[in-house]
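With one protein chain held back, the other chains of the complex are shown just where they sit.
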């Protein structure tokens, strides 16, 4: 029992440890200005990412991401539910939505700068308008696929209106909605970073580009690490939420697969 | 039924274009922000007559296709290797889970330092982002291999290579195709991003140039082209994927709905 646990721990830790060790060894004593020793990067890290910097750069970035993402989720789910519920509305909207979804989201940055300047509003709108498509289209698919027997059950037991939406339609579509939210999260991070690289005076993306432009290479590397860590942490948080909300779905899938 | 569907879709598209024409003309939005549809169409025609546009389109497509090809090959090879070699799957799981969510745009400063505005910059971002899509789907696909089929193959004395070729690959192929479809979309996003932010030649840089020179209709025209390119890639990838899936289901005797 304990032996097995140790073995699993070994599997989890071994390769990352080896990779870090290889990076450490290979870069140690490196004189290439672009590939500073890992030791130097790690030494620089606490100097760069101070509490002050967290407050002035990391927190604003996260708030923009959160704002844009939440806006996209609200609009995407609401519109997606309407479009998914009516066959005709869906038929009318489909080609336009297909096109809008296919537009690579980063090109929205210059467009939205026209309207919203270079402030926080621009970044939140950029993030929201890039994230909304996967959420919207997945919600449409999910709402459309609600089981007909379930709909009839709800009807015959007088579950209508808001209760029907909340207990049946949105719950039934939640696996698809979450698939959309997951895609949207990685798009959101991309847009957060590049909107800050494009035009900003604070934020993680801005900071990292500043380091690169001023050739503060170890500092730039710490910025890359922070972005990587941020992506990882957000994905962990997302998975925790998903596991909680979609616990029933995993169980259901596991039982249908077994039979 | 089907005809009605298409007609409704066409009506929706027409309404969208008409709205794009009317809103700026009626002053609902500033023409300097959103030019009318007809102005965008004019700019599009002008662009089509310009060789610079076509070479930019070519550059974008080159970066996209090359990056995607590298990512697909690497993703499939690594995915199969990791699944076939004993214990490798377990040993790499944590590393993959950690590396996958790292946003590829984090590599932008590194790409700029290393390669400047060369194609390699674009490739670095495109390959990093699309590689994970292919790898993850390949791993799913290999996981889906029927243990009975695998054991049958083993009991008939098929070697590792033969098992990969005849059992593992056919099962995993539809998953790989899904990975390719996802990767194709991501690759376009990153190719345009690299051009837009780093300034590598391509549609993205043309858009950035149009924006800084206040050529708003041209900027919109280029965005429309980027959208159409994305649409073409999505539709094409979905068609290919559906073929692969149809074949898969008929082989497994499932009912295609």
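A and B label the chains in the order they appear, each numbered from 1.
In this section, a residue touches a chain if its C-beta (ideal position, glycine included) is under 8 Å from a C-beta of that chain, and two chains touch if they have at least 3 such contacts.
Quick note on the criterion: contacts and distances are computed from a predicted model.
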item	value
Omitted chain, identified by the protein name its UniProt record gives, among "cytochrome-c oxidase", "Hydrogenase expression/formation protein HypE", "ABC transporter ATP-binding protein" or "Formate dehydrogenase"	"ABC transporter ATP-binding protein"
Omitted chain's touching partners, listed by label	A
Given A:174, A:195, A:222 or A:235, the one touching the chain that is not displayed	A:174
Interface residues of chain A (partner: the chain not displayed)	147, 149-150, 152-153, 155-160, 163, 167-168, 171-172, 174, 248-249, 251-252, 255-256
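Please note the rule applied: only the chains that are shown with their structure count from here on.
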item	value
List of chain A residues in touch with chain B within their complex	8, 11-16, 19, 34, 88, 91-96, 98-107, 109-111, 113-115, 186-187, 189-190, 193-194, 197-198, 205, 208-209, 211-212, 217, 220, 223-224, 227-228, 230-232, 234-235
Residues of chain B defined as touching chain A within the complex	4-5, 8-13, 15-16, 32-33, 87, 90-95, 98, 100-110, 112-114, 188-189, 192-193, 196-197, 204, 207-208, 210-211, 216, 219-220, 222-223, 226-231, 233-234
